[in-house]
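Let me begin by presenting the structure, written as structure tokens, before commenting on it.
Every protein chain but one is kept in place in this view of the complex.
Moving on, here comes chain A:
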Amino acid sequence: MAGDEDQGWQQETSRKSRREQRRDDNDYDDDEPDFNDPPSYVDDIDDEELLGDLLKRRPKETDGIESVIVVDNVPCVGAERLDKLQNVIRKIFNKFGKIQTEHFPKESDGKTKGYIFLEYQSPEEALEAVKNTNGYKLDRQHTFIVNMFSDFEKYAAVTEEWEQPEIQPYKDHGNLLHWLLDPHDYDQFSVIYEGGDRTAIITNSVPEPTVLEERPRWTETYVRWSPKGTLLATFHQRGIALWGGETFKQISRFSHTGVQLIDFSPCEKYLVSFSPVPDNRDDPQAVIIWDIRSGMKKRGFHCENASVWPIFKWSHDGRYFARMASDSISVYETPSFGLLDKKSIKVQNLQEFMWSPSDNMLAYWRPGEGDRPAAVTLMKIPSRDAVCVKNFFQVADIKMHWQRSGDHLCVKVDRFKTKKEEKDGVKYLGITHNFSIFRIREKEIPVDTVDVKAENIMAFAWEPVGTKFAFIHGEAPRICVSFYNIKKAGHVEHLNTLEKRQANHLFWSPNGRFIVLAGLRTMSGVLEFVDTLDMTVMATTEHFMASDVEWDPTGRYVATAVSYWAYKVDNAYWLWNFQGKILHKQQMEKFCQILWRPRPPSLLTPEHITEIKKNMKKYNARFAVEDKMRESKVSKEQIEARKLMNEEWNTWRAQCAAHYASEKEERLALRRGIDTDDIEGHVENFEEETIEFLVKVEETILDE
């Protein structure tokens, strides 16, 4: 109560004092109302609260700075040429917006200082101008350096002292080559199944593969191994993740929204990723090259057309990478990621180029034009010496195939007899094929032509190690597979032609000699295992509706698969040995993809390898014993398991039998006392019945 009284009193007094004041003011000026605070008024409202919105719009000293750009390296001119300079400057910079003000600072002698200030209407225009004119070459001596005026503070604040960057703590990923230490030299493969929901790494152990690692939703689309098998790449909406080491821990991540395709450099140093997400014109994002170890983005590229992947082809050692542009090949070098010699290799009407798999050498071809013949060129990089140019006449198409060792290049040339210009393009008639073999290792690269009397060549494949090549030709159902061998001095020997085969793909063993002829997809999965040493067909078999064939990196095993991506039922992968003997059939729900983990090249010297080959028998015996032991161990385990199962079964069946026996009386009662427990068990109840069947009809004509 006392408090209320207090307040009441205070209000009363303040009202009174105001009235008094007003009276006082009135004494001086009747029209002016009094806005002064009473003496007792405590001002507890600050300006911010009262008119914060207005304060925010209060002009600042830096206002307008955002629209100002500074152009450096402008020619220094005297007053007489200032007009001309200003005209030139305006012409360049008016493209990005109207210049509001310009300022050309001058020395005391009237010459300009070599830098100018330009103000645009908006910061956006200024930014656009900076982006487009920074580095603009006015002439030989003057290259503009253009900056936002507002950035000057930032640049000024850079300390003079160089600060050593903080050393990032070393992250130990364990031994990334752990899988190579497997005592049995088992290889691994990745499988994706359940329509992509599950991914597993499986060891191809004898006699049954074993699952090493299995994770749900490891990848959103598919996986890829790096070329030497060290890392596994998984695809995600936000980018790529790389996994490796003993337990498949995440090694690094590359953020690239919407990534769809990737490619590794052969040295496993760089990763190229592609995303079709709309590109930013000034900051290329479509194709990004990353440094795998550091996780840094090395360079981005625009990409108009990703239908050809990989867009960048890497040289064998990862030193160069190149892409095809219109009428040119752009070769880039690492680690600078700049264009080699700052210019592309101009090739009129370039069709295709390929790196040699063993040397820094490019092969490319262009079609003929008018009287000029088509040509295949071999060019050394970085010297750009064309070491070989071979002309071909009347060419409809050319396909190039490098042998993996880089010793030979096979060029398949399709020649035409007549050419017809039609509305929807050129039509070639009377096509004949031949192969031109370039012997790269020999002086001046001799070229031999192999005439093959073959039509409709569907597939070509070099033996990866060795000198043979094979190709599929002919029209169904007369499809043939021919084998040739390159001998010394360019003599090409026809080894054999297997006729009337069901094949549309060729798969050489990575070690050569053995080849699988496969009729995939439309040919319903016919497989033929051939030993090309003596051209024997070791096995003709089938994995019905197979869509993929994959040799393991050692050439010991072949995996065939019916992928869910190709075919919706019976998705499975089967493992065969190189002779075409089935080893394992693995049915998997919505199985999608099988990929063998690649192996890096062997560290053994050639001498070492020959020695091992010489002592093969000794090793053979040892491994045979090991295999047998493992097998007998498994079959023993299986038999043990069966024994156990059988015991359990017998116990249960004994109970059943006892129960059954105990119900005998009831059964008899229900069936009028007739024992029907056995068919033969109630002979007394049998009813003899005679049924007549017509067995045979015989007609005999009797003599009268």
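We adopt the following convention: contacts are C-beta pairs under 8 Å (C-beta built on N, C-alpha and C of every residue); 3 or more make two chains touch, one makes a residue touch a chain; residues count from 1.
By definition in this document, contacts and distances are computed from a predicted model.
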| item | value |
| --- | --- |
| Protein name as given in UniProt for the chain not displayed, "Eukaryotic translation initiation factor 3 subunit I", "Glutaredoxin-related protein 5, mitochondrial", "Phospholipid/glycerol acyltransferase domain-containing protein" or "Alkylglycerone-phosphate synthase" | "Eukaryotic translation initiation factor 3 subunit I" |
| Residue, one of A:423, A:659 or A:696, that touches the chain absent here | A:659 |
| Of A:175, A:294, A:522 or A:587, the one touching the omitted chain in the full complex | A:587 |
| Absent-chain contact - pick from A:346, A:384 or A:642 | A:642 |
| Selected residue (touches chain absent from view) among A:45, A:167, A:569 or A:701 | A:569 |
| Where the unshown chain meets chain A, residue by residue | 544-545, 569-570, 587, 639, 642-643, 645-646, 649, 652-653, 656-657, 659-660, 663, 666-667, 670-671, 676-677, 679, 691, 693 |
